[in-house]
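All protein chains but one are shown at their positions in the complex.
Let's turn to chain A:
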Amino acid sequence: MRDKTMTAAEVAAQVADGMTVGIGGWGSRRKPMALVQALLDSPVRGLTVVSYGGPEVGMLCAAGKVAELVYGFVSLDTIPYDPNFQRARQSGQIAVRELDEGMLHCGLQAAAHRLPFLPIRAGLGSDVLRLNPGLKTIRSPYGGEELVAMPALELDVALIHLNRADRHGNGQYLGPDPYFDDLFCLAAKHRFLSCERIVPTAELIAGGPPQSLLTNRLMVDGVVEAPGGAGFTSCVPDYERDESAQRRYYEAAIS
């Protein structure tokens, strides 16, 4: 089996200007911050970022990497708003496609299933349709209900962080929530997983129930060992969010 181990810098080198990058995790939870840092350290620009947004969105905006953001929200969880994201929005620095968070899920699902769209009720009646004139509705051929035709959110690159993985791309989450990391991988052409620890495959099986094996080999192209690689966001049970580090990020961003 292929050895897919690589460095975070090697991951960043595969991200080209203008690509669409999906980032796993949720808010300030299990974000692939080591991979994001590698993007910040690289010269890449003009990215379209798709995310349940946390501090990585603010950081990428502050570094001028983001041309467009596709999101339902951006939050630091214990701090409601990310100041760097606010500044990027309030200065008109980035284009946005703001969606209901269920629509984001739906668009990733459509891409994962290689469908052009999936119907969803969320968005109807709200300004999501007014603010995204590219979004179309579709009438059910069985009885006529009108629904949003959520287009597939096809990604060039997916970046996720898990607790454990083997060197072939079998990945494991050990906390209570998988978030949508598997879906980000299935929606993307190039999929990179960082993890707290690379372990032999047998250790994955010993380390948690079969349901904890979130990614398999066909969903992952590169594996990066990055202990602490989600920090300062949470990566339970390995570590909780580093609230004081997050607070320092916040203070630096507002000053």
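Going forward, a contact is a pair of C-beta atoms (placed from the backbone, for glycine too) under 8 Å apart; a residue touches a chain by one contact, two chains touch by 3 or more; residues count from 1.
Rule of thumb we're sticking to: contacts and distances are computed from a predicted model.
The protein name that UniProt records for the chain not on display, among "Putative CoA-transferase subunit beta", "Ferredoxin--NADP+ reductase", "Amicyanin" or "Na(+)/H(+) antiporter subunit B", is "Putative CoA-transferase subunit beta". One of A:56, A:100 or A:225 touches the chain omitted from the figure, and that residue is A:100. Which of A:124, A:138, A:174 or A:205 touches the hidden chain is settled by the complete complex: it is A:124.
On the side of chain A, touch with the chain left out of the figure occurs at residues 26, 53, 71-75, 80-81, 85-86, 89-92, 98-103, 105, 120-128, 130-131, 145-146, 175-180.
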